[in-house]
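All protein chains but one are shown in place.
Showing subunit A:
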Amino acid sequence: MATPEELAVIEKAKVLMVGAGGIGCELLKTLALTGFKDIHLIDLDTIEVSNLNRQFLFRKQHVGQSKAKVARDAVLKFKPDIKIEAHHANVKNSDFDVEFFKQFNVVLNGLDNVDARRHVNRLCLAAGVPLVESGSTGYLGQVTVHVKDQTECYECQTKELPKTYPVCTITNTPSKPVHCIVWAKDLLFARLFGDRNQSSDLIVHTNDRTSSAATADTDFFNIKDGETPESYACRVFDGVFGDNIEVALRNEETWKSRKRPRPLYICEVYSDAKKPRIDGSCNSPDGNDKHTASAARILGLSNPQEVWTVRDSANVFLKALELLLNTRQKDIGSLVFDKDDQLAMEFVTAAANLRSSCFDIPMQSLFEAKGIAGNIVHAIATTNAIISGLIVLEAIKLLMGNLDDCRTTYCLEYPRRKMLLMPAELSAPKSSCYVCSQSTLLLEVNTTMTRLREVVEKIVRGQLSVNSPMISQGPCLIYETGDDLEEDMVTQYNQNLEKFLDSLPAPIVDGSILSIEDFQQEFTCHLQIKHREIFDEEKEPDNMVLSGKLSTTRDQALPGSVQLTAVADNVSIHAVDDDDEVILIDEVAKQDLKRKVLDEESVIVCGKRQRTEVS
């Protein structure tokens, strides 16, 4: 029950919810029960079976339908007298411009990725609408408030992007299960079934150029005349787990400080027995369905939690490869790995395990491998319910004009200083923020060796999340996107994309300053270029380094406020899955969060304002 004053603003408020997933379902229900009457809801996704354990507005029969629309219909059933407008669309769609955002009193995010969060952050800043941001993973969650010029914006804290691994770790020196899984899906799978022109080599070339791996041969992965799928599968096996590792071993330098891997050949796996004659026709009823075709099931390996032996893995590898060749002929050459493609996932698990066994890395179950390969977010209903309650409480404070009472709240798995829900005060905007304070960013790049395309893709779109960029240097337009461009301009821009930075019509050299604008986001930022010749391939795989130009004065925090940067970073950062709400990728990060919360205990100011309970 809200107070009459609260209820008055709640009933008049027009709110925008972005995301109708785990947090979104809970939030829409809680908003409706609290008395909100005018709600817009945007979500691009459709419902999947794995949503049903927590996205309680959805039922099995809704799988495949729009989340936004089904959620609206479900809530209207118990609250028919309110207005809910559902948009089955991407929030980055140009319909949702600054004008659209301006009609709302508050925006509530229940999103699953950093890119969309940044986009909404910029639109909220441009429209001057307060934003309640949220995220959850497992038992952990966070809710916070962003108000233009008053608090930090979502991008004041630098966000780590999803982890990427140096190519040579993946191709030559894996040391963790994830390295082998990335190798199996991004290199091997792509090489065998995807577009071969796009995929990179499976192995880093040795110093000894004459003895490169057999798999480097462009023809290696082609099926030879008269070769059966089975013998092809065996040849690939020996090539990637045997010969390739032999070649890698020749690079003595690499193994001075590392454990030497052991090549694995088919004949060793089956030395004491014949290869099992696998019955189970490829034309069995479930042989063709993308979601049910399964080599593991044919082999009697029905428990996805079980870790296969090397022999099991070899069996699955051979069988899955054979099945893929036989049942997906049309798609070979254009298959893209999808964690929900059962056969593809089995193949990747088997291949990753075989590679793990060569490198003495623990093997993984199909279930675990799927989690790693798909970057699946751990998610439970209870945390999302708690988060939805916290979001509504913050929204009410904002609508009442009590920004001073707003908090960032951390939802913890175990109490810290007796608290399971831990509030912290909001921070002031950071003057070094390139989004809300328009500070200049610094881009270190080799201007003679880097094409404009790489800067646009990796930096402007990738790291800065600019949706439809316009890039200029002084009065010269260098690049622009949009539907209404003249044809000759499009040609010109496409040519520019392929040029090296220093040979553009308006050359980009050391000291150049670029303006990057996005009209939809009403976003502008400035990029100062610093020419640099050499980059560390391991640590700087993009061959570019983007950094915030540090302001000379220290940021002024709100009086008494604390900077929970470490915690905030971990909890609102890594985005991940396709259907989920948030954040932390792994156990390590979770432990990290817990430790940091603990470490920061002494500085967290909670409920500093005691007036609340003093009569």
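Just so it is clear, a contact is a pair of C-beta atoms (placed from the backbone, for glycine too) under 8 Å apart; a residue touches a chain by one contact, two chains touch by 3 or more; residues count from 1.
Convention: contacts and distances are computed from a predicted model.
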UniProt name of the unshown chain, from "Glutathione S-transferase omega", "Ubiquitin-like 1-activating enzyme E1A", "Methyltransferase small domain-containing protein" or "DNA primase"?
"Ubiquitin-like 1-activating enzyme E1A"
Which residue, A:C267, A:L420, A:C476 or A:V490, contacts the hidden chain when the whole complex is considered?
A:L420
Candidate in contact with the missing chain, chosen from A:F100, A:Y139 or A:Y270
A:Y139
Which is it among A:K67, A:H88 or A:R407 that touches the chain not included here?
A:R407
I'm checking contacts with the chain that's been left out. Which of A:A2, A:L442, A:L477 or A:A506 qualifies?
A:A2
Where the unshown chain meets subunit A, residue by residue:
1-3, 26, 29-30, 32-34, 49-50, 52-54, 56, 59-60, 75, 77-80, 138-139, 302-305, 367, 371, 376-386, 388-390, 392-393, 396, 407, 409, 413-415, 418-423, 580, 606-607, 609, 612-615
